[in-house]
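Shown here: the complex without one of its protein chains, the others still in place.
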Amino acid sequence: MFSFELLLDAVVIGVLLGCFYAAVSIGLSISFGLLDVPHVAHPAFLVLASYGVYFLNEHYGVDPLLAGLLITPLFFLFGLLAYRLYYETFEKRGSDAGVRGIAFFFGIAFIIEVLIILQFGVDQRSVTADYVGQSWRLGDMRIPFRLVVAFVVAVALTILLTLYLSRTFMGRAIRAVAQDQEALRLMGANPIRIKQWAFGIATAVLGIAGALLIIVAPVEPTLDRTYIGRTFCVVVMAGLGSMSGTLVAAIILGVAETIVLTLFGASWAPAISFAMLLGVLAVRPQGLFGRRS
Amino acid sequence: MKRRTLLGGTFAVAMFGLASTALAQQPIKIGMSMAQTGGLAGGGKASLLGIEVWRDDVNARGGLLGRKVELVVYDDKSSASETPAIYSKLLDVDKVDILFAPYATVPTAPLMPLVKQRGMLLMGNFSFQVNSKVGHDMWFNNAPWGPADSWASSFLDLGQKAGGKSIALLAADQEFAQNLAKTAREVATKLGMQVVFDQAYPPSTVEFSGILRALKAAKPDIVYVASYPPDSAGILRAVNEIGIGDNVKLFGGGMVGLQFGTVMENLGSLLNGVVNYNTWLPEPNMYNEGTKAFFETYTKRAVEAKVDPLGYYLAPYGYASGQMIEQAIKAVGSLDQKALAKYLRENTHKTIVGPITFAADGEWKESGVVQAQFRGIKDKNIEQFRTPGRQVILFPAKLKSGDLITPFEAARK
Amino acid sequence: MTGETQAPLLRISALTKRFGGFTALDNVSVDIPAGERFGLIGPNGSGKTTLINCISGAFRTEPGTVTFRDEDITRLQPHVRTRRGIARSFQIPRPFRSMTVAENLMVALDFAAATDDVVSAIDRRDTMMSILTRMGLASKANVSATKLSQVELRKMELARAMATHPKLLISDEAMAGLSSSEVDEVLDLLMSLAGQDITIIMIEHIMQAVMRFSDRVMCLEAGKIIAIGTPNEVMANQRVQEAYLGT
Partner (left out) sequence: MKRSGIYFWTGAALFLGAALLMTQVIGNQYPFFAGYVILQFIVLAVAWSILGGYAGYVNFGTAAFFGMGVYTAVFLFKAFGAPLPVQIAAAAAVGALMGFALGLLTLRMQGIFFSIATIAATIIIETAITNWRYVGGAAGIQLQRPAVTAPFDNYVEMLFFVQAMLVVLAVAVSRYIQRSWMGRGLQALKDDELAAECTGVPTLRLKLMACVISGALLCAAGAPAAMYLQYADPASAFNLNYSVSTLAMSLIGGTAHWAGPVIGAIVLGTTQQLLTVTISSEVNVLVLGVMLVLFVVAAPEGIIGLVRKIRRKRNEGEG
């Protein structure tokens, strides 16, 4: 069943899908990659954002992307709060945040799931917009607009965050805090404040990512569970805290998944991506674009 | 030591609490588990509401055998691992009089041997071929599946009549869809069709564009899809975006989800042209005694309960389960399980979804599954599905309300 | 035992260690005879800690060999080397935080000392207490390792190392960050240990301590040996003065 067109198609769709994966993972790349917070509730926050977008779209007819932008400040505050709670419970007390941190965020994720169910019910939800359900003809190929939107947003997010982290004072401080907290303290900056800010940004980004999630496919309250593996896979494969690395790793994952899906049989697709992750972890534990040399 | 007493203590509390209330009123208790959380929760909640409407109706009529009817319902979290303990609780602690099965196959499968061993009647709830290996002679499925292959053959028949010679199978890698795909494969071989594409996709698949490109490249005449709610939407979107090819005459078959109100509302015009299985539709031939009244009540209560506002797929069959039990108890005059089973097996039962007769294996003697084509659907409007003509019944002949429009691309317009 | 042969206790020959493109140790060879008090100096990043990581087995080396008591230990895992008699402390103390001081030492007695002589639980408890007494930590035996002061931590690390019954003790900047009276305290401890059939390699930045302690001093710079000899000889060496003292 192999043909060149199919392969080309798989690659194009895979790149677009990869960009979508990058968009939903890039917040985690900050919170887990740079700040070392084992944020397994990241996908739950993401789904929550999707429901926020759904709410605005359904009741006020707001465009999903705009809705995503609108809830961003709210999520920023939410992130500040969540980090404060995490800091007070774990980092302040010092040792062994690992397991308990994971358990803590699992608890948070479950609570979010239930709150969504209580508010919106268990049925799946989706949004309407002009670009949902349409496609773009390119020769013989047809590319769904949804994925083009995901592509544009993901690339924009990556560029913005990369610039932010390298060009602004706060951004550089965030990267510094990831590498050497003591040095930063000596410089007179408060690492906790900076980390909190960074976590806020990581959560704020989820507003947009949540909009993409519900644009690309319908959501339901327990959808977060499928995304735990996928988002961590992307971030770890990328190497912790590299924004452009996240994009590249996500694209690799997307392309690999789509090629397997299209040409070899869909049922093995998840195994392939996670086998790749295991391979990367075994050979290059610091990830493909890791910050540690 | 401490461990054991703690354990024993909790059981004692659980038993006590429920036993004492039971003695006071002595209603007829119908026990079941139903998914309130997890992947099956959407269906489970709608189905339960159907049964609850029946309970209220029968109690308004004075109950059964002069006793009130009470439901004892627990959440099985859509999982197979919860139901054995729940049904043991229902049998041994709550001492329920009648058992209903949970919604869907997975939670039901582990119960079958237990129920058979206890000699209890079990009213099934939309599971698929769950009794074929166990062979419990007191099992009755409320779902209109009928013989295992009737489902696929009705769809493929339509395809063959429309001139289809080759078929593509796309199925979710989960139990129900895989069972459907298996029968479709067998029927296709029997009909002499060529299977040009046969794939299972994992439940976590987000994006279907890639799979559909591959499917399109195989150039099938008929596309048989067996999918679950989240994927059904994804597949239809991708079909709309990628296209499926002009040679496809018939598309659909076994897509779960296209019966649920919110899913249908979300998909809107993307549904047009799809021929899919269904259980109940608001077409003229589908109304029986009590059907209209049922949906009036259901529609009101669905809003408060935040469940499927249409509820065509499962809820009337939940109600029908109740009706069948009601008729059996009235006819037999007791709660004797064997006598009830005998009555259910040997008679035809009048229900709001039409007359039901059971075959020896506890499935419907004749399939009541309809194949219907979506027509003239607009976006974001749930009320349109309540009017006839939106889902035109093509099969079976006695319920038919229109003819198939082919090819698929033409029917989509 | 060791006196019968002329071979040194520890022989390092042609040791090289690279990290990616960076050469941390470049063809280092040195012999350390039994009973010597050996000082290791050099500026930051000169390869001192890398060298002792290679001796204790935390890093694998290629090429080069490490010979200890006439046995090639280049390929042995760290815990095996510990059992052969190489013990170390860490530049930044690494206590077992969930344990008391006594339990920290018991780990060493349980695992490292077991090969030498099988002793009963009571014997081990006695050994542990006698080591703690000698280190001046007896009163802290049942205190959590997280509650110790800086100097107590340093002492506990040395005590834990001693509990493994070492022939060679490597002390990696055990005096960093201590007050001058505390430095003297720890130095006295190390001197007293050196008397008893134990060879000591001391890495230190505090010059007076190195001068007072060492029989012989080696200076590393950029992974190479630039001087080796008596403390006075090394201090007089011009390259050492340039590289290390920055004059």
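The letters A, B and C name the chains in turn, as written, and every chain counts its residues from 1.
We take it that a residue touches a chain if its C-beta (ideal position, glycine included) is under 8 Å from a C-beta of that chain, and two chains touch if they have at least 3 such contacts.
Remember, predicted model here, so these are calculated numbers, not experimental data.
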- In the full complex, the chain left out is in contact with A, B, C
- Message: For a quick check of understanding: of C:Arg18, C:Arg60, C:His79 or C:Arg239, which residue touches the chain that isn't displayed?
- Response: C:His79
- Query: Which is it among B:Pro27, B:Pro84, B:Pro147 or B:Gly243 that touches the chain not included here?
  - Reply: B:Pro84
- Query: Any idea which of A:Leu8, A:Leu66 or A:Ala103 touches the chain not displayed?
  - Reply: A:Ala103
- Residue positions on chain A contacting the omitted chain are 32, 38, 89, 93, 96, 98-100, 102-104, 106-111, 113-114, 117-118, 225, 228-229, 232-233, 236, 267-268, 270-271, 274-275, 277-278, 281-282, 285
- Against the hidden chain, chain B presents residues 1, 3-4, 6-8, 10-11, 14-15, 36-37, 73-75, 77, 79-82, 84-86, 88-89, 91-93, 105-106, 109-110, 112-114, 130, 133-134, 172-175, 177-179, 182, 200, 202-203
- Note on the structure: chain C positions in touch with the non-displayed chain are 56-58, 77-80, 82-83, 87-88, 90, 94-99, 103, 106-108, 110-113, 160-161, 164
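Keep in mind that, in the parts below, only the chains that are shown with their structure count from here on.
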- Top of the farthest list for chain A, CA-centroid basis, is C
- Query: Which one chain sits nearest the middle, judging by mean Cα positions?
  - Reply: A
- Go ahead and note the Å separation of the Cα centroids belonging to chain B and chain C. 73
- Cα-centroid distance, chain A relative to chain C, in whole angstrom: 47
- Separation of the C-alpha centres, chain A versus chain B, in whole Å, is 36
- Item | Partner chain A, residues of chain B touching it in the complex | 37-39, 41-42, 45, 173, 199-202, 204-207, 209-211, 213-214, 217-218, 229-230, 233-234, 237-238, 240-243, 260, 262-263, 266, 268, 270, 306-308, 379-380
- chain B-facing residues of chain A, complex: 1, 3, 5-6, 9-10, 13-14, 17, 20, 117, 120-126, 128, 132-135, 142-147, 216-218, 220, 222-223, 226, 230, 258, 261-263, 265-267, 269-270
